[in-house]
Every structure is written in structure tokens, then in C-alpha cells.
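Have a look at this one.
Every protein chain but one is kept in place in this view of the complex.
Labels run A and B following the written order; every chain starts at residue 1.
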Amino acid sequence: MSAKHNTPALKHHFEDLGQQHACERLGIWMFLATEILFFGGIFGAYTVYRYLYPHEFEVASSHLNRTIATINTIFLITSSLTMTLAIRAAKLGNKGELIRWLFVTAALATAFMVMKGFEYAEDFHEHYVPGRMFQDELKSARDEIAGKSEEDAKKHQFKPERQKWAKELAVQVNHKHVDPGKVQLFLCFYYIMTAIHGIHIIVGIGCILWVAWEAWRGTIPPENYSTVEVVSLYWHLVDAIWLFLMPLLYLTGAGYKH
Amino acid sequence: MNTMGIPPFIPELASEHALRFEYLFWYITITSGVVGLALYAALLYFCVVYRRGVNPGPTPRILGSLRLELAWTVIPAFVFLSYFAIGVYVFNKAAHPPEDSMEVFIIGKQWMWKAQYPGGQRVIIGGNPRNMTEAERNSIGKLVIPAGRPVKFTMISEDVIHSFGIPAFRQKMDVLPGRYTTMWQHPTKTGEYHLYCDQFCGTWHSLMVGKVKVVNGAEFDSWLMGHQPFQGSDNAVDGSLAHEGRQLFLKLQCINCHSATPTGKAPVLEGLWGTRVPLKGGGGEWADDQYIIESIRKPRGKVVDGWEGVMPAYDESQVTNEELNALVAYIRSLKKGQTPDNTQRFPAPNGAPTDRTQSPPPPKKGN
Partner (left out) sequence: MSIAAPQGAPAAAPVPPEPGPLPVNYLNNGHSIWSWLFTVDHKRIGILYLVSISIFFVAGGIAAGIVRLNLLQSDGAIVSEDAYNRAFTAHGVMMLFFFLIPAVPAVFGNFFIPMMIGTKDLAFPKLNLASWYVFMLGAALAIWSVLVGGIDTGWTLYPPYSTRASQSNVIPGVLGVFISGFSSIMTGLNIMVTIHKMRAPGMTWSRLPLFVWSLYATSLIQLLATPVVAITLVLLMVERAWGVGIFDPSLGGDPLLFQHMFWFYSHPAVYIMILPGMGVISEVLTCFSRKNIFGYHAVAWSSMGIAVVGFLLWAHHMFVAGISFYAALLFSLLSMLVAVPSAIKVFNWTATLYRGSISFQAPMLFSIGFVVLFIIGGLTGLYLATLGTDIHLHDTYFVVAHFHFVMVGGMVMGYFAGLHYWWPKMTGRMYSDFWSRFAACVIVVGFFFTFIPQFVIGYHGMPRRYPNYPQEFQFFNVMSTAGAGVLGVGYLMPAVYLTLSLINGKRATANPWSATGLEWVSQSPPPIFNFDESKMPVVVCGPYEYSLGVDQMGRTLPDAPTGAPAELHEGTAADGHGPTSPAKQES
């Protein structure tokens, strides 16, 4: 009880800082467990359908933008490093460096979201979105090559407004029996998974900036840096999930030859 | 039975499985009932004898008894395992139909059942009588099955999940869209029994009910004959499900690739059913109903070794579930040397069957 009321960082209902840190650490680990099961559910569903429709998933994945995804992966891995450097700074009580590394982390995360935004914009622009847009786009491409043999269809000069994916998919749907419904199914998983992950990133940015604010106010002394640690654990999980999303969504179709 | 009826103590028992169920049910009831009543007796005894007025305390400090606790851990566990074991025995019998079962296709649909017999006869069961005309109400049929013969129900749904349950037979099975489920029964007692949809399926779920009529064998045969007579003895009898499948086989131009002689495009289907098919990329698959359906719906999924996956997929807009049944029945019946000639595609065969109408009178054999 000695530490009681000595430091403003100690919340009223804890005996001492040790107990408070232990609670915070255990809490975040439990939260991470729920997160893993949350994503585990959708990874499970993805696995089932990937197993059922491997070909369609490969085709659908091949039209995603792997360049952006690779850059984003680099951003996130780097941000994990900078987050860890922030903890080190917090532990050493180096306030300036702590804030600096937190800002770098937040900047990398923001860069990730900006790139992700570009990617979504590109997908929308190309109408590579499940639902009406996808169906209309594919239908107009398929109409153009209706009745043609496979060889002719491949050589066909599509109208300039046709999207690249639609041209390739139209030939495949008409002749190689790719089921467009399953392509949309993949896209659904793509959007749900990346959107949920994106929400996590945004929450993470908020948390990091809040920690930076707290650090600036001086409420994160070196003996009580568990806030930084908690946020960093969360941040590492978000990174780790991306490291699963990347192969599942983008690399699946990387080797696919049209 | 009065207006506010009371059912009998034990519901009607109309099949071999129902009897097995009852034995198991009462075994569980009696064993667990003894335990339950013993517990009630103990509770009552303690509450009376040790009530505070009689026993104001202090109380002895009893912390437990390892021996007693082990006893009431291990003994119930063995009793539960006996339930499990007998349950598996009953379930195993119920899950595996005998070879010689007569197969009846059941199609569930919001909110009625359609039954198709091997001879092609159809019965509509259930539906909402309030939305029907008098004539339609009268046309609602019963699922007629013979006593003393095993009957296998192969079931599929056209829309949402239903469940096909007959309490007098003590069994039910969910009816799923997009895949077949089966159950079988060996009715033992003639009479009329309830047929329910047990899985919630929408507004008129509770009216997706009907009657099962179990008749004796001779009566059943004459019912079948009267309803729609058998003709000829070929594998695909006119009017039968397989015959319908044969016509579809021609109409859908399956015959162009799956002809009697290997054309290089697709395998011959004669004698296929029940054999093991080697698959491209290794492995194999038994050519059963499920495989045939998969091969029509998703032909590129499991391609036969030595062939290219070039067959187009047929979704529900092209081949309905009902038609799929017919195609399966046909492929199943297809024996060596019976693949029709490509020229038999003309004249065009009769159109796909529609609900609630009898098939047109069968054309002369060998058209």
C-alpha cells in the first residue's frame, strides 16, 4: 500500500502500480484472445470456401493490386518496429523520443490507410465490387464475346471502357467455366476482411495518438509505461493479422496465368 | 377422441425404428427417473428432518467425501455411456438403409412436400389450405408407402431448410437446399400418420404438414398401378423417373458428348453408377448420387482422370432439382449398351414435367 496516492497514474481502485500493470497486461492479452477468435471465425469460413472453390479464388485474387499490398505490408512491419522503439523510449523515460516514435508509427499506419484508400478507390473505379457493379460490368463484357469460340474471344478487341478484369473474366466465364458467383464470394471476403482490419487500424491510430498526447502531458513516467505496452500489443496483433491477410487475399492468385 | 383430444400414453408405433426408439426412450426414462426420484426423496427428507426448527444448529463441519464424490462421478458416467452406446446402435440402424429399399424422392418447398416414386408417380403433400381452391384442396395427396418393405427417402429442398419428420416412425431428417439427405423406414403397421416440417421455414411452416398412409404391400402395388401404370420392362420405363431423365439427357444435349462410344470429349456413362472413378490429380470418388449431382452442378470440381474439365456447369435455372433427380435416376439405371442413339434426340422429347399435372400419356415405346 505504500505507493498508494503517491502517483497520479495510480487509479483509485488499485492497491499499487504493480497490480494496475498486471491487470492492464492481462486485460489486453485476453482482449487479443477474443480478437484472434473473431478473426479466426472469418478465417475459418474463408478456408472452407477456398477449399471448395480453389480455382475461382485464385482467379479473383489475381485481379487485386499486389503492389499496394506489398507496400502496405512494409509499412506495417516497419510500424511494429517503431512501436517497439517507442516502448524502449518509454522505459528509458525519454519523453521526446517516445512521442517521436509514436508519431512515426501513427504516420506509417496512416500511410497504410491512405494506400488502402487508393486501393479501394481503384477497385470501385474498376467496378470490382460484389453486387450490381460487378455483375453489370461482367455482363457487358460477356455480351461482347457472346457466341464466339474461345480462341476468338481471347483475341477479341474489347471496347475501351471495359475493365481489364472483366475482359479476362468474361472469357473465362464463357469458356472455362469460372463461376462468377464464387468470384464475388471471394471479393466479399476480401472486402469484409480488409474493412474489419482497416477499422482496427483506425482504432489503433487513435490509441497511438492518445498515448502520444498522454506522453506529452507527462502522465507516462518510466515506472508506469504500461499504457504504451498495452497499445503496442494491440498494434502488433493488428500487424500480425495483416500478415495472414496478405497471403490469403493477395498472394493466392499471384501465380495465376490468364 | 373428443374435441379437445388427449393423445394416447404411447404414441402410435408404426415402424421397426419406432420400436427401437421406444425401448431406448423408456430405458433412459426409467434409469434417469430412478436417479431423479432418489434425489427428490433425499431433498425432501433433508428439508424435513434438518429444518431449522428441529435442528437449530450448530451443524457439523462436513467438507466432502472423496469416495462418495468419485462414486457419483463414475457411476453416472457409465450410465450416460450406456445411453450413448444404445443410442449409437439405434442411430446406426436408422442411418444405413438396406440395399433393397424402395427409393422415394422427397422435395421440400415452401410450404409443401413433393414425393416422386421410382415409377414416376408424384404426390403433393401439404400446403396452405386457406389459400387454395376447393379443387386444389382435394388434390392434396398422401405419402403412400407399403408396410413390410424398407423405404428410403432421398430428400432435397428447393428453397430453405426444411425437416421431414414422421412421429409415428420416430424419425426426422433436415431437408437442405443444394444437397441430398436420406432417411429410411421399415413401416410395420398400416394406418395414417402425421408428417411434419420440423425446421422453421417461414410463414406457413405449421401448414407444411400432411399424412403418411401406410398400406399393405398388395394394396401399395395396386395403388401404384392405378395411379400410373408401369409399362414395359426396359431400364428406363416410360413414365418412370429414369425415363424422364433419359428424355432430359437428350433434351439437354448431354448425349452429344456422353455418347455410347468415347468421342474424346466425355466419358461414357454406361454402368458408371456405383463404381469408383479415378480423379484427375489423384484420388478417386465413388460414383453415387452425390457425385453425379456435383458433376452436373460443378463439373470442374472433380474431373475424371484422363479427361479435360470442359463440361459446362448447370445451375438451377437450367436444371431444376426435380430434373436433377430424374437425371440421377437415369444415370443410375444406365446399363451397358443402353445409351440412346444420338438421333433419338429428334423429335424433341416431352418438355420438363410441371407441378401438379399428370405426365401426358406415354408415347409408344421405342420412339
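Quick notes on this one:
Following the convention adopted for this analysis, a residue touches a chain if its C-beta (ideal position, glycine included) is under 8 Å from a C-beta of that chain, and two chains touch if they have at least 3 such contacts.
None of these values were measured; they are calculated from a predicted model.
Checked against the hidden chain, the listed residues B:178, B:217, B:283 or B:312 yield one contact partner: B:178. Within the set A:13, A:217 or A:257, the residue that contacts the chain not displayed is A:13.
The omitted chain makes contact with subunit B at the following residues, 1, 3-7, 11, 20-21, 24-25, 28, 32-33, 35-36, 39-40, 42-43, 46-47, 50-53, 55-65, 68-69, 72-73, 76-77, 80-81, 83-84, 86-92, 94-95, 110, 159-161, 163, 165, 167-168, 170-174, 176-179, 181, 194, 196-207, 209, 316.
Contact between subunit A and the unshown chain involves residues 11-15, 19, 22-23, 26-27, 30-31, 33-35, 37-42, 44-45, 48-49, 52-53, 130-131, 179, 181-182, 184-185, 188, 192, 196.
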